[in-house]
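Sending over a structure as structure tokens; questions will come in a sec.
Only one protein chain is missing; all other protein chains are in place.
And then chain A:
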Amino acid sequence: MTSTVIILVVGIVVVLTAVYVSWRAGRLDRLHIRLELAGQALEAALLQRRSTVLLMAGSRILDPATSLMLATAAQEARIAGPEERERAESDLSRTIRAVVDQDRFREKLAEAPGGADLLEELDAAVTKVVYSRRFHNNAVGVTRTAQQRWLAKTLRLAGHTDFPQFFEIDDDPPKSMATE
């Protein structure tokens, strides 16, 4: 009689634990998917920004010095190794600011054929880097917390995934950008 009760209780505990663990694992899995998508979106945004800057540099609308500066910064960011990326992308942000925030830069560019579209494209690219990096770092934060929980650590719920890293750069947009 008592042994039946004990078996029953143990059985219930085992089932509940299994349900709980699988729920935690599912949650962690979902966070990993979100993190992966956020990382892809960030990569896409950075790539888009570099291409737009290169396009601008090659447009023949700007003076050669500005073009050279933009092209160099974009190229540096493109070839930077993992250790150098954050610095190179920050430098690109600073270069964009230095160029776009020149007096009357926007007005002059907008007057040139195709210039207004380029500006619009650059604004979009710069904004998307800001947005995607925020979203990515949010995802990194929650995933880290979830991975470090006692249960996840002990049962290795995260599998072999790496400990996610924040992407820390200066991505402040030019002062003259439309909003904010």
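One rule holds for everything that comes next: a residue touches a chain if its C-beta (ideal position, glycine included) is under 8 Å from a C-beta of that chain, and two chains touch if they have at least 3 such contacts; residues count from 1.
Everything below uses one rule, namely that contacts and distances are computed from a predicted model.
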Chain left out of the displayed complex - its UniProt protein name, from "Cation:proton antiporter", "Cytochrome c oxidase subunit 2", "Phosphatidylinositol alpha-mannosyltransferase" or "Response regulator": "Phosphatidylinositol alpha-mannosyltransferase"
Residue touching the undisplayed chain, where the options are A:V19, A:A44, A:A110 or A:L151: A:A44
Missing-chain contacts mapped onto chain A: 27, 30-31, 34, 37-38, 40-41, 44-45, 124, 127-128, 130-132, 134-135, 137-139, 141-142, 178-180
